[in-house]
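Here the complex is missing a single protein chain, while all its other protein chains stay put.
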Amino acid sequence: MSADNATDNATDNAKDHPDTVAILAGLAAGLSSAEIKIVDLTHRLDPDFPIIVLPPEFGQCAPFRMEEISRYDARGPAWHWHNISLGEHAGTHFDAPIHWISGRDLPNNTTDTLPVQKLVGQVCVIDCEAESDADDDYEMGVDKIAAFEAEHGEIPAQSWVLMRTGWSRRRGADYINLREDGAHSPGPDAAAVRFLVEQRDIIGFGTETVGTDTGQAVHSDPPYPAHYILHGAGRYGLQCLANLDQLPPTGAILVAAPLKIRQGTGSPLRVLALIP
Amino acid sequence: MSTGFEDIVITAPTSVAYTRFSNESAHWWLLAALRDMLAGAGLRPADIDGLTVSSFTLHPDSAVGFTQHAGLSLGWLEHLPMGGASGVIALRRAARAIQCGDASIVACLSGDTNQLDSFRQTLSRFSHFSNDAAWPYGSGGANGYFALIADHYMRRFGIARETFGQIAAAQRSNALSYPHALMKTPLSVEQYLDARMIASPLGLFDCVMPCAGAESFMVMRADMAHRLGLPAVRPLAIIERHNGFAEDPVQFRGGWTYDRDQLWQRAGCAPADMDFVQTYDDYPVISLMQLEDLGFFEKGAGDAFIAGHDLTCGGSFPHNTSGGQLSVGQAGAAGGFLGIVEAVRQLTGSAIGAAVPNARRALVSGFGMVNYDRGVCSAAAVLERANQPATAARHPTTTESEAAA
Partner (left out) sequence: MTTSLPPLPEPVRKDPQKKTPSALIPPSARSRLGMRLSAEAARGRFRLPHCNACNQPVWPPREACPACLSSLQWRDADATGTLIAETTLETSPELYFRERTPWRVGTVDLAGGVPVMAHLHAQCRIGDTVTLRLFLDKADRAVFMAFSDLDSPDLREDIQLRELTNDPRHRRVLITDARTPAGVALARAMTKAGAKRIFAGIGDAWKRDAAIEALEGMETVSTVPLDLTDTRSVEELCGEIGGKVDILVHNAEQVRPGGVMAGRGIADAKQLHEKLVFGFMRLAESFGPVMRSRGADGVNAATAWVNLLSVYAHANWPAYGQHSAAHAATLSLAQCLRGEMQGSGVRVMNAFAGPLEQDWHDQVLPPKVTADRLAREIVGALQGGQQDVYIGDVARDVAERFEDDAKLLEMELAGDGQ
């Protein structure tokens, strides 16, 4: 839909769906009165935020850096601005399907082509904090999803599913949690991801850790099963989320809109949730 | 003037049949010659107490590495990298060592392999001067700068290509009966002139064919040769000169010019007394240069001399009687021994190809090692038949099949 006929379409849409006018009006009222709260699920972008570490022979994701251009000074008397540089997958970030080899040939698989309709949606939050406290390498399986659904009902189609682990409270070295044999952090197992994609038709999957996969996922079958299965099915990923403990298990709305980068594989973004 | 050679003799001329290409190492070829030579002389390796080695492809071994490789234990050892002059110089060195009592039986070996890339590899390791100042100009070997030498020589003295053609054609005729010659078809002067140019004025038949092979002989006192029943040849005089006439901007005369008067004086004879001559024939122009610088004719009078003589084995001036390198092939350093080995055979009546009748005296000339733009080494020896022992036996050589195995 081009910008030229967007206004005409918008007017038609409202005529065909009069209820949506009321729904949005209600939403606006709820937001301005703060009855509908907005929770920020995003870490601050700063140079210290940990970036995923790959073996040294591979290319590395650029960390976030800022350089001042001017600060109300001789370099620019009335203004202040920076140049920033960072990798697409730095900080709280979005993974598009083209990021993984399994999604390379899918249509609309880049940040500038994926359908924006999917960037706002329902979200379910599965609490795995206890298990993650006990075991750095905890893998969430279909049994955990079954337990969640037994309590909160079936995960609706076209939802986001987020795995809450409390990991966003970790600082420094504990966050990536590197040992001699690599990183140790929780995530979903392959069966769980397959279930969510094939049986529950999720939009995407999100975590508090630096990846949608476990820290030791290179040893899984297939390696990095969350990336492989999600992106191979054209679904999205969210990583380095925070404040998942402020969200209800169901009923919130997630807003996750990556930057519209030409042929982008992902981007840092502001992830927000609207909670009842 | 240097002293004579007393009762020193050369014996056991040995040739290992040449092959165009060979996967064997230089060590293999040298050992083939040594084995054959000892067998023919009825000697064992332990009987040898002196050794000279000449080889380009023995690298990275020198004579030292070869000595241990061959299991020899020696009191005298020489590595002689003088290229085409190595044969004559090996004789001179060995003779002097035996005269002084430093050795009693010296084996003089030469040989090289020719693997597919041997030639190019040899070039790049040949000399600093060649790397810095000659190879960059494209000749990829000797042809280029010998073309320059030939170009200058022909202009300076008015020599015609026909003269070189006659030298090459006569050698080919001699080669047709020599069993080890790699060139087996006749060559006429017309064919020589019509052949494709390699680097003007040199054409195809001016150039030798690199190959693999080995040549050797032994040096000892006459009474030892007699006891062993070996036919023998005496050196009468030997000269050598290195980097002679360095001031000539192009080489048009060789080191023999310096010392030839001494050569003939010590030998007690003259060029006209020679029954045949072996020159180092990397190119016909160099053969011609040797003949004139050793006194067979006036400098620059080559056309008339060659036209007026028959250079075949049965002719008026037998020259390169086995065919020379131009027809037999150039087995690396063995090319510097080809002439002396053939000369010893001819002088002992044991030629394996066409024989020069009643051969008693001969001149062998060597030339070699173009370090930059000219041959640095030159040498020559006058040889004479020694009295034949009663039980003279023809010296056997390696069969071709054994060499090819």
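So that you can tell them apart, the chains are marked A and B in the order they are listed, and the count of residues begins at 1 in each.
Methods note: contacts are C-beta pairs under 8 Å (C-beta built on N, C-alpha and C of every residue); 3 or more make two chains touch, one makes a residue touch a chain.
These numbers come from a predicted model, not from an experiment.
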Which residue of B:87, B:201 or B:368 touches the chain not shown here: B:201
Sole contact to the chain not displayed, among B:26, B:149 or B:168: B:149
Interface with the undisplayed chain - residues on chain B: 119-120, 123-124, 128-129, 131-141, 143-145, 147-149, 151-152, 155, 196-202, 246-247, 249-250, 372-373
Residues in chain A touching the chain absent from view: 67-69, 75, 82-83
